[in-house]
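Shown here: the complex without one of its protein chains, the others still in place.
By letter and in written order, the chains are A and B; residue numbering begins at 1 in each of them.
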Amino acid sequence: MSRPDFGQVLSFRQLVITLTLGWLTLMVIAPHALVIMTSFMTPDTEHLAVWPLSLESYSKVLQPIYFDVFFHSLWLSAVATLVCLLIGYPFAYILAKQPPWLRAVLLVLMMVPFWTNSLIRTYAIKLILGKKGLINSLLVSTGIIEQPITMLYTEFAVIVGLVYVLLPFMVLPLIASFEKLSADLSEASKDLGANAAQRFIHIVLPLTAPGIIAGCLIVFLPAMGMFYVADLLGGAKNLLLGNVIKNQFLVVRDWPFGSAFSITLIVMMAAMLWLYVLANRFVQRRGGLDDENL
Amino acid sequence: MMRIFKVLLVALVFVYLYAPIVVLVVNSFNKSKYGYKWSGFSWKWYEKLLANDTLLTAFTHSATIALLAATAAALIGTLMALAIYRYRFRFKRAASSALFVVMMSPDIVLAITFLVLFVALGMQLGFWTLLLAHITFCLPFVVITVYAQLKGFDTHLIEAAQDLGASEWHTFRTILLPLLLPSVLAGWLLSFTLSLDDVIISSFVTGPDYDVLPIRVFSMVKVGVSPEVNVLATLLLAISVISLIIFSLLVRRKVT
Partner (left out) sequence: MKNWIRLLATTVIMAPLAAMAGGKVVVYNWSEYIPEDTIERFTAETGIEVVYATYESNETMYSKLQLQKNAGYDVVVPSTYYVAKMAKEKMIQPLQKELLPNLKHLDSALLNKEYDPQNNYSIPYFWGSTGLGVNTSEMDISTIHSWKQLWEPQYKGQLLLMDDVREVFHVALVLNGHSPNTTNPDEIKQAYELLKKLMPNVLLFNSDAPREPYMAGDVNFGMIWNGEVMMAQEEDDAIQYVYPDEGAVFWVDSFAIPAGASNVKEAHAFINFMMQPEIAKSCVEYVGYATPNKTAIAMLDKELRDNPVIFPPQSVIEKGEFQSDVGEAIEIYNNYWQQLKVGQ
């Protein structure tokens, strides 16, 4: 039964390779190529996109009005990422310092809410932020404020929602990099007479940089696309890139423009990943130098 | 001082994470439809949810797609990981970059690439388009987990098997697959969760015939405060907590 059979070897090998290349060509490369092509075509209400090729959609992306939208939504996602980092960094640091059992418990506790549907979580935020929601009721009943404040349907609400949905993605890579950061290293530098701030800037921060960058990427990239957060919490006017793209594809039907927007997003993503690789290399090289110095 | 600060921070983060969930759970038992004030305990929304056919159908659809997509992704992904690990072939780099792109792309970008493809091919949006899209976006996560385990393998084992005359297929089935089972299962589980929770891609590639749970829920929450959504959230949360407890009990028994 198990005699070497050359034909069979070839066929299994071929099967696996064909499957890999075939699937990826059809489902990843071809669709991306189609989107790139669409972005250079001319919009048409009936046939979605027609010849001739043109650069019109890209020049539209650069029009002040859409350029503003682009940057506004980038800004919303960036603020959400920053808030995630500001909360997540100390949180991950404290967690990483705990004994393993406590750390495991806290991590599980952090993940439990994330096993319900992400939409439902976004909707839960709505119940908290409304004028008769939890926060306003508490503030008014304790007499801190007299009139409820408007939080729902503002940029603030969108950011709170994004942070709520994405926070664990920031915390997980950070904890991993804090774990790698050995306690000995900071003890050693303490002996060398470095103070807390120096230790943080020269040792802790550079060595956790890969975790920071990874966390920021995993938060920032999806944050741009989460149209349902903006729909539910932003009152259909604080738009994320996801809303603009969805709108162009499913409402306005300007597919070339929607495609051009997506391609711009992909290019930006590639640039950020490239920066990540560069930064990682830089950190590793620095790490190497530090080792030599020690 | 520092200690108080630390405890306070951790506590605040947990309040932030849990307050909305607690409001949902409490409101699922609230008699009033618009849960702005408590007007008595009631099971009526639970009864209503269980009588909601469209929601239950959507749930069945979601579970079917998640099951099929996770299984297909686990099979195809394992073979892909094997191809990338074991063989040298043309366009191998292109293949791994394509997987990387799928993993890193925001869902919205994947969603429109799938939509453009299906429309260009003239496919009717529904079950099949949804399944193809879900398999594809789950694939890289399976490939990564399986590949990581393959890298830790002793290559001599495979070579020894082949020296003994086992065919590639035979080696794969009898030696590699059983050894890889933990990572394949991990990949399956991850895919299952991803597929079940996906809103963005599904809302682009499914048709009227095949409504899935997240899309149904989206139209429910867009319409406004709906007690049935609170109930659904509570049930989903209960299911995950219960499975977590069972899982940890099983693991502990194995260890001791």
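To be clear about the criterion, contacts are C-beta pairs under 8 Å (C-beta built on N, C-alpha and C of every residue); 3 or more make two chains touch, one makes a residue touch a chain.
Remember, predicted model here, so these are calculated numbers, not experimental data.
Across A:A223, A:L239 or A:L265, the single residue that touches the chain missing here is A:L239.
In the complete complex, the hidden chain is touched by one of A:V69, A:V204 or A:L265, namely A:V69. Think of the hidden chain as still there; on chain B it touches residues 33-34, 36, 54, 64, 68, 71, 115, 119, 122, 124-128, 207-211, 219, 222-225.
Where chain A meets the chain that is not shown, the touching residues are 45-46, 48, 65-66, 68-69, 72, 130-132, 148, 150, 152-153, 234-237, 239, 244, 247, 249-253.
Heads up, the rule we're going with is that only the chains that are shown with their structure count from here on.
Distance from the chain A centre to the chain B centre is 17 Å, each centre being the mean of its Cα atoms.
Every residue of chain B that touches chain A in the complex is listed here, in rising order: 6, 9-10, 13-14, 16-21, 23-24, 27, 35-36, 76, 79-80, 82-84, 87, 89, 91, 94-95, 98-99, 101-102, 104-109, 112-117, 119-120, 132, 136, 139, 164-170, 172, 193, 197, 199-200, 204, 213-214, 217-218, 221-222, 225, 229, 232-233, 236-237, 240-241, 244.
If you check the complex, the residues on chain A that touch chain B are 2-5, 8-9, 12-13, 16-17, 19-21, 23-24, 27-32, 34-35, 38, 48, 87, 90-91, 94-95, 106, 108-110, 112-113, 115-128, 132, 134, 164, 167, 217, 221-222, 224-228, 231-232, 241-242, 245-246, 249-250, 255, 258-259, 262, 265-266, 269, 273.
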